[in-house]
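Every protein chain of the complex appears in place save one, which is left out.
Naming follows writing order (A, B and C), and every chain is counted from residue 1.
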């Protein structure tokens, strides 16, 4: 019997190694796998590359992972926000590498990885500082930028419902990067609010089929804590 | 009030021009927009390029569109089947151009078009006759083929439910190419089995948001006629 | 004899309302942070415009009452929103496929500067003290069928924002089609900035004095 549920966040993260590239879902605290991120900050890991739209606020969550010195590099679209003090400090001191990627390019680079495509051309960023040094090429009279796939060793995602095969649904804007990241990593770990019996989820409405998910941990943690607007 | 419903297939196809590239959904008669295809065969059109996984069987549907001499070129992955006599005849006589594309590459080329990406690299087809003359390039030690986006002037798709905004759901294996094609054309026309009130479709379970759909025609035509296995 | 009236620049609300007036029913529209977000409030409810947010919300509705907030439903500006009847959710890759794939009829963004060739600068001041942040601005600017900018005509200290070439880091090349400022509506055409509309009492000379690039009149 396939049963992807594990008993806790420590078991969920078992085998994650220093130096790994970790994709972390969520957008503005919604759909963010908070319990897995907390576990990440407590795990004995170093030199992580973290891919996440935002770069943490306050002293918890991703900010705590960085404060613990576990992150070598952040790849994100919007690190700056009212409470992003940890990132700002580390960045100013040159203690963290920061790769800013347009949000859609970031999503598409992971989508390419999920589909086995090593690279694609996109109009986004052409002629800007974020495309500096990148190859460009003309197709049908318009110039595009070559972007590379971005694959994770690990993806941490937050689901609304999950069954033992790892089928996932999300809730409203909690969907965001989660389905894309779930498909783009070697090891996909989902934190779920609710547990569904196998067969209870409508096969037409499953957003992430279980084939893309390796482990599931049940964390009924309640509503996302939005705090201040973060964008 | 946005209301994308039109009264019949003729109105649905209004403005479609000779020389157009038409994406047609369906896989093995399931999820095939039959009424729209019949209307296409009756419209005064020439020199169409048709993109469809199969190339019609018997003397109805896409086979009829070809028999009427409306198609200059077929782009598909699997034209050959037990009843594909029209295509075989036209092909043998050199009266139709045939571009065979691996099924996944075909889907991905349209997906690229839907996402505004002009080209991508894929491992599929490398070293085969279907990649002959195509550019190749190495990334991280593996060689890939450059493939171009495939955009339609028109997409004909078949839905299970549709509302007046053009939100669509599909039924089981009737999903297939339909959501991909719906996003990859200038003018997307859906044939739907059922009409839903706006708001009746679960926002979490809508597969094709109405923003990708231009016209909807209600054709409660019943179950797909599978006939013989076609693959 | 007419009384000479001092031209009264539009305030933020009026600028948003002016943009809203030009958005027809049925358009798919993405609104950036700031004044652009206010535009939605000025589209009458019976005019069905579908607002899209980068985080996968299609059919964004008005802000909820404070006691009716759904913590799972925010827009790209991380504000609480509602979903309009007929709306749907997609994931981030599909959300940006919508943007980049030509499915967005309009994007309205704020900007630091717009150049007469349509270049836009709106994501970075170029100052290096803080971590830069781009969000979806470059995707929106490069991807939308139409890009409109809404911004004050000049900076707080009076420097023009309609320029010959942008001095701030670029967001996209040649992307802006129209600019709504507190003083005027300006189209960006092959020949440069073309003034479509000015606030009452303003002269072209006065507007030109507040603009770096040359302003044209419609042909």
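Assume a contact is a pair of C-beta atoms (placed from the backbone, for glycine too) under 8 Å apart; a residue touches a chain by one contact, two chains touch by 3 or more.
On a predicted model such as this, the values are computed, not experimentally measured, just so you know.
The absent chain, not drawn in this view, touches the displayed chains A, B throughout the complex. Only one of B:58, B:199 or B:224 touches the chain withheld from this view, namely B:224. Residue A:167 is the one among A:21, A:167 or A:192 that touches the chain missing from this view. For the chain missing from the display, the contacting residue among B:38, B:68, B:88 or B:204 is B:88, taking the whole complex into account.
Across the interface with the omitted chain, subunit B contributes residues 27-31, 55, 77-81, 84, 87-88, 91-92, 98, 100-105, 107-108, 110-111, 122-130, 170-180, 207, 223-224, 226, 229-231. Even with one chain removed from view, subunit A keeps its contact list with that chain: residues 1-2, 111, 113-117, 163-165, 167, 183-184, 198-199, 201, 203-204, 206, 209-212.
Note that in this section only the chains that are shown with their structure count from here on.
The greatest centre-to-centre distance from subunit A, using averaged C-alpha positions, is reached by B. Look at where the CA atoms of subunit A average out and do the same for subunit C: the two points lie 29 Å apart.
For the pair subunit B and subunit C, the distance between C-alpha centroids works out to 36 Å.
Centres computed as Cα averages put subunit A at a distance of 33 Å from subunit B. With touch defined as above, residues shared between interfaces to two or more other chains in subunit C number as follows: 83, 89-90, 93, 96, 99-100, 143. The multi-chain contact residues of subunit B, meaning those touching 2 or more other chains, are 115-117, 203-204.
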